[in-house]
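What follows is subunit A.
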Amino acid sequence: MDKKLVIKPEWCKGCGICVAFCPKKVLGLENGKIAILDGDSCIKCGQCELRCPDYAIYLKEV
Partner candidate 1 sequence: MRTDRLPHIWCPGCGHGILMRAIAVAIEDLKLDKDKVCIVSGIGCSSRASGYMDFNTLHTTHGRALAFATGVKFANPDLHVIVVTGDGDASAIGGNHLIHACRRNIDITTIVFNNNIYGMTGGQFSPTTPKGDRGTTAPFGNIDKAFDICSLAKGAGATYVARSTAYHANKMIEYIKTGINHKGFSLIEGISSCPTYYGRKNKKGGAVDLLNHLKDTFVDIKVKDKLSPEKLENKMFMGEFHNSVEPEYTAEYDKIIELFSTGGEE
Partner candidate 2 sequence: MKKELRLSGSGGQGLILAGIILAEAAINQGLNAIQSQSYGPEARGGASKAEVIIGDEEIFFPKVRKPNILLALSQKAFDQYIHDLDSKSIIVVDESIQTNDKIEVDMIYKLPILKTASEKIGKSMVANIVALGVLTQLIPELEKQSVLDAILQRVPQGTESLNTTAFEEGIQLIKL
Partner candidate 3 sequence: MKKNIKLLQGNEACVHGAIYAGMNFFAGYPITPSTEIAEVSSELLPKNKGKFIQMEDEIAGMATTIGAAVAGAKAMTATSGPGFSLKQENIGYACITEIPCVIVNVQRHGPSTGLPTSPGQGDYMQAKWGTHGDHPVIALSPTTVREVFELTVKAFNFSEKYRTPVILLMDEVVGHLREKIEIPEAGELEIIPRKLPTVAPSEYKAYEFTEDLVPPMANFGTGYRYNITGLVHDETGFPTNSTKEAAKLLDRLMAKINNNLDDILIYEEGYAQEAETLFIAFGGIVRSVKEAVTTLREQGHNVGYFAPKTVWPFPEQRLQEISKNKKNIFVAEMNLGQMIEPVKLAVEDKNIVKGINKANGEIISPEEIIESFMEVVKCPVK
């Protein structure tokens, strides 16, 4: 089953945890909110989802 990275900027508080712990530097903050900067590099490891305190980023099964 394939997975897709989904973000919910409206829940994001901009702490930067996902950005810091993403092993492939996929993520960034834009105007203090989560943004996918380089979606093609994502390896779907789920490190961002595991540690996002605000449930603003997750892998969705597609």
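One rule holds for everything that comes next: a contact is a pair of C-beta atoms (placed from the backbone, for glycine too) under 8 Å apart; a residue touches a chain by one contact, two chains touch by 3 or more; residues count from 1.
If you want to know what made the cut, all candidates are chains of the complex that A comes from, given by their letters.
What you are looking at is a predicted structure, and each value in this text was computed from that prediction instead of being measured.
Every option in 1, 2 or 3 belongs to this complex, yet subunit A touches just one of them, candidate 1. Within the complex formed with candidate 1, the residues of subunit A that make contact are 10-11, 13-17, 20-21, 50-56.
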